[in-house]
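Mind having a look at this structure? Questions to follow.
Every protein chain but one is kept in place in this view of the complex.
Labels run A and B following the written order; every chain starts at residue 1.
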Amino acid sequence: MITVTTRVLIIGAGVTGAGLLRDLALRGVQALLIEQRDVNSGASGGNHGLLHSGARYVASDREAAVECREEGAILRRIAPQCIDDTGGLFVAVRGDDERYVADFPSLCAASGIPCRGLDPGTARLVEPALSENLIAAFAVQDGAVDPFMLSLDNISQGLGLGCSMRRNLAAISMDVSGGRITRVRCRDITTGEEVFIEAEIVINASGAWAGMIAALAGRHIDILYSMGSLIVTQDRITTQVINRLRPPADADILVPGGTVSILGTTSIRVSSPDGCRPSVAETNSIIDDARLMLPILERTRYIRAYAGVRPLVSLGPAGDDRAVSRGFSLIDHAAEGVENFLTITGGKLTTYRLMAEKAADMACAKLGVSAPCRTSTEILPSSTLGKWTEPGRGPRSWVESRTEDDIVLCECEMVSRGVIDSIIDEAGAMRGRSMLKAVGMRSRVGKGPCQGGFCGPRITGHLYDRGTATSTQGLAELKTFTERRWRGFSPILWGVPLMQAELQEALYCGAMDLEFGPPPSTLDEESEKCLAAKEQP
Amino acid sequence: MDFFSIGLTLACVSAAGGALWRVRTWFLRGKAFAKGGNTGPGVFRRFVGGLADVILLRRTLRDGPARWTGHMLLVLGFLPLIFLHAMDDVVTRPIFSAYEPTLDPWQFLRNLFGLISLTGLAILAMHRITRLKHESIAQDWALLAVIGGVLVSGFFLESFKIMSPGDFTRMTDDYFPEAESEELLALKTYWARENGVRFTIFLPTAPEITELGAQLHEDRCAGCHAPTATAFVSRSMTALVPSSMNIADQGRTVLWYAHVALAFIALGLLPWGKFFHPVATAANLLVRGGSRTSSAGNSSFSSGLALDACTRCGQCSLHCSVAPIHKVLGNRDILPMDKLLDLRQHLDGSLSPTGTAALVEGSHICTECLRCTQVCSAGIDLQDLWATSKKVLTEAGRAGVDGEIRKSTAAEWARDFSSRNLGRIGSTGAGLADRAESFWGCVQCTTCTGVCPVVAVSEDPSRDLDLAPQQIMNLLRMGLKAQTLGARMVWSCTTCYKCQEHCPQGVPVADILYELRQLGADNLRKKEGRA
Partner (left out) sequence: MKTYDVMVIGSGFAGMAAALFAANRGLSVVQTGATGGIDFSTGFIDLLAVHPIAEQKVWEDPFAALAALRRDLPAHPYCRVSDDEISLALQEFTNFLGQHGLCYRGRDKKNTLALTSAGTLKPTYLLPCTLWNGVEAREKKANTLIVDFHGLKGLSARQIAEVRKDWPNLKTARINFPGMGGELYPEHMAWSLADPARRAELAEMVAPLAVEAQYVGFPAILGMTDTSIVLRHMEELLGRPVFEIPTLPPSIAGPRLRAAFDRGLPGLGVRTCTQKLVTRAESSEAGFHFTAGSGSTSVDISARSAILASGRFFGKGLKADRHHIHEAIFDLPVTQPENRGRWHRPAFFDPQGHEINQAGLETDAGLRPLGADGKPFHPRLHAAGAILAHQDWMRMKCGAGLAIATAYKAVASL
């Protein structure tokens, strides 16, 4: 049993937790960030990667719109490496609410959001994939942001300034006495080892899990779980972000991300943040709707789907989840009798820095630290931790700087053996249960069209060659990895992806009989609770 | 010295001097190629084969009857005209003592040969107009015009001579000075009626006068004059001149100058450009000895001769297997016929830098498929010329796009190309490599690379070829075109199409590789400032 002490304990390594680590580190406050799985495992990883101009919220939530505008400008300045400043279009097609279209420019103006009207012909010249039925288009300052790189760069700077972090460490209980959390009991989910953490302040930044973490301290937060599914296309369909110009609804945003585009999202109320996965019904409804705006979405090839659970802090009687504020909630549990406990949840990727700033301000006030927040002015240094998640980096480095005798193990994304070795060497200390999964998380491996079908067995072979895998454990890892990819792959199986999946099953089951033998590891498989809540018709 | 002597002298000097100069280039240009000795079948067989090619124009027959017929008629008609008519004082008269140009069979034959020649020429002109209009340059048309001019002016000259009363008077003054005026009138009446001379005076029709005229003709003229009707072309052509016009005498003079001048021009131009082809091509055919394939061991002389033997018939360009690239790039030096022209200039050191760049590109686009050699009616071993010229150019540091590409690594090219606007393939809109749909089907099976013979023969594909075919497809799918253009795989592809045939998903791998090559070449041209 180990006891660790820290000034601030941050629970949850999503983008908010990562931002908090950096924020506190820059103020000279020593903090420890713990995460039950891996960086961005929740909504921070399961979103569009959209840097909102704010225009989406001009009608429903002006405060959120203004926050987005301001934070977008800050991020463009401090973290350009994480941002693809594509610009965005809001477009309406025949049949859309024309009153909303008419009000849009003035609503944008009221929130100070730059918005320029384009005639539909010009818009289609800029983005040829847009429908012929376009009736209106406005250009705004949307962009794309790589949430993994953003989190990893934040964490990296925090670590460099003396803070620390542990993955695979789940908070399982809290000792509360005298109106304070005295210690947090954690368990390493890979080793089962227990760790006690004593902190002056505990910040709950666990996103959709915030209610569960608060419950460990006996506090109650009303959180709605809104699951959103997204689909990734094989190609970059548009150069800019495309938004449907209508009150926020399903399937109305297409965000370019490197070489692909991401389409979504849905909003389905689920009962738990764990184990959510996109479904066939959702991908169908997303495409049925979005193809009106971009007809090519009916024909194009998709790579996979994924889902994230948005934490929406309930402010009143629940109606449509989108009516609940996308603005964030910062809760000081002192009012409920726990002095050193804060919860920061809700919000958006675009406003993560502001959320971290507000939470850190409150924590510092409690700690008596007077150092001001510097995250909006200090440049976020680019780190090497996230570099292999960047689309196109693998192939570029293969062409430009491969070493002799290196070979490509992942064909789709051209990730070489050398790159995988470097990731394994770096991740070694992180003690992931499945090295294959860890490699997948830190690179583009398994993210291309084959969804791991070919690279999975090849990298498994390499893990055996290195001695990283032994006995049948490598096969079990491969199966775990495959099941993990399958969650996103199975909802998009028609046309070519169906052929791809059939080929994969022919290889795995037809040729290698992998359905026998060691079962996939279930240790870090989430419960399938929420599945029941959204079973397809 | 009169016009004729001066003209003849100048024409002969030009012809002789020029011919010597041409023959000199056969040695000089050949030397630039620095080749070994001659090999091939036995001397006798070669001689017979070559002779057969020259006499029967066997090679010309290969691309259809029109050109062969045209050439055959022209040769069969024009050679007798040169020897029997143009050179009658030195050839015909010494052989045939009774020769008079106005007597049959000579008068008839002249018309016949003239008509044959003109028919042949007309066929060739039509052939060029219908099939080779775009491949033709000024000298092609000039040759047709000069020879046609000589023939047509000849016919008109004779025609006007027939009609000319002045000529009649000159003859009677010379050969019938004692004629009474009544006799002269009778003779004129006869000649006007029977031989088409056009007098402006009134001519009686009384039978006794015509009879007298006939008799006088028989006594005085018939010894030297066959009836002009046997000059069947020229005599018929008199109908073209309205009888009301009284221009026969002046026309005759003008046409004499025209005909003689054109003939001198033709003779004088003989060694210049295409006018020399009857000599150079025939010589080349003899030297080639009937061979239709390529032999690497040609002597420098025969290479030099071959360079000069082109008749600009255009067959090579019509059959060129990379002609479609010419359509895309517009570089005329991709086509053999024009490439040969520039190659000659290059060897003479008179080709402009842009011309040289075009020649280098043309040379390296050539796949040495042998087709041009096979169809060349001049029997030129083009295959050998291309191979050698490519070598000569490469040794001079002009290795073409392919060579330029190989001077830098794929990574260096990636950096270079990343910084430019690459444009579309061949500037003709979105190509296969730019279309996302091209790669939708790919399932990452690597079959394209597995069956690739270029990868198979390389000792270390990633070292020797930079990228394997499936890696190129993946880079393109990810939009990283600049990273592919410098890859030696692209430039080593033999377009054997195995990859494309074996792709289970119908990805047009070979077509895409070929497109990339075009795009790379396009961009290198832009870099050299030749947009």
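By our rule, a contact is a pair of C-beta atoms (placed from the backbone, for glycine too) under 8 Å apart; a residue touches a chain by one contact, two chains touch by 3 or more.
Just so you know, these numbers come straight off a predicted model, no measurement behind them.
Undergrad: Which chains here touch the chain that is missing from view?
TA: A, B
Undergrad: Among A:Asp103, A:Glu339, A:Glu426 or A:Glu483, which residue is in touch with the absent chain?
TA: Spelled out, the listed residue whose C-beta touches the missing chain is A:Glu483.
Undergrad: With the missing chain put back, one of A:Leu125, A:Ile172 or A:Ala506 would touch it. Which one?
TA: Answer from the full complex: A:Ala506 touches the omitted chain.
Undergrad: Could you list which residues of chain A touch the chain missing from the display?
TA: Listed in rising order, the touching residues are 277, 279-281, 284, 287, 298, 405, 407-409, 454, 457-458, 460-462, 464-465, 467, 469-472, 474-475, 479, 482-483, 486-487, 490, 493-495, 498-499, 501-503, 505-517, 519-520, 528, 531, 536-537.
Undergrad: Please identify, in ascending order, the residues of chain B that touch the omitted chain?
TA: Counting only chain B, the missing chain is touched by 443, 445-447, 449-451, 455-456, 459-463, 468, 501-504.
By our rule, only the chains that are shown with their structure count from here on.
Undergrad: Would you tell me which residues of chain A are touching chain B in their complex?
TA: 234-236, 259, 300-301, 391-392, 395-396, 398-402, 404, 406-408, 411-414, 448-450, 453-454, 496, 499-500, 503
Undergrad: Which stretch or stretches of chain B touch chain A in the complex?
TA: The contact residues of chain B facing chain A are 410-411, 414-415, 436, 439-446, 462-463, 466-467, 470-471, 474-475, 477-480, 483, 487, 505.
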